[in-house]
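A quick write-up on the structure given underneath.
The complex appears here without one of its protein chains, the remainder shown in place.
Up next is chain A:
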Amino acid sequence: MHLAYPAVLSVLLFCTGLYGVLARRNAILVLMSVELMLNAVNLNLVAFDVWLRDALHSGQALTLFTIAIAAAEIGIGLAIVLMVYRNRGTSDIDKLRDTAEGHEPADATAPAEKAEATA
């Protein structure tokens, strides 16, 4: 098989993920796009490992590690998104402009805006 096929597919998948990260508004959709980018890298690692016939199979070992780290990342990322949603009442990333915590978790928007104004 030509190496160009997996390499080009991986490039296109990566750029699709890049578009999603930049264009999406919901934080969970951004996480999905990050998954697409990670998978593009995995495809590259596997293809180059099979091409080079590495004795240590570094590409495949690194792919397994990437998959595990991506699973950890999605777990932590979703926990953070859920916490932000609970505190602020939204998970739209372009509405989350202040880095400080909202003081009142129950009615999130007004204190967050006040904190933004005082900051």
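Definition applied: a residue touches a chain if its C-beta (ideal position, glycine included) is under 8 Å from a C-beta of that chain, and two chains touch if they have at least 3 such contacts; residues count from 1.
Here is the rule we use: contacts and distances are computed from a predicted model.
A.B. asks: What protein name does the UniProt record of the undisplayed chain give, "Cytochrome c oxidase subunit 3", "NADH-quinone oxidoreductase subunit J", "Phosphonate transport system permease protein" or "ABC transporter ATP-binding protein"?
C.D. replies: Matching the unshown chain against "Cytochrome c oxidase subunit 3", "NADH-quinone oxidoreductase subunit J", "Phosphonate transport system permease protein" or "ABC transporter ATP-binding protein" yields "NADH-quinone oxidoreductase subunit J".
A.B. asks: Which chain A residues would touch the chain omitted from the figure, given the whole complex?
C.D. replies: 1-9, 11-26, 28-29, 31-33, 35-36, 39, 42-43, 46-47, 49-51, 53, 56-57, 60-61, 63-65, 67-76, 78-83, 85, 91-94, 105-106
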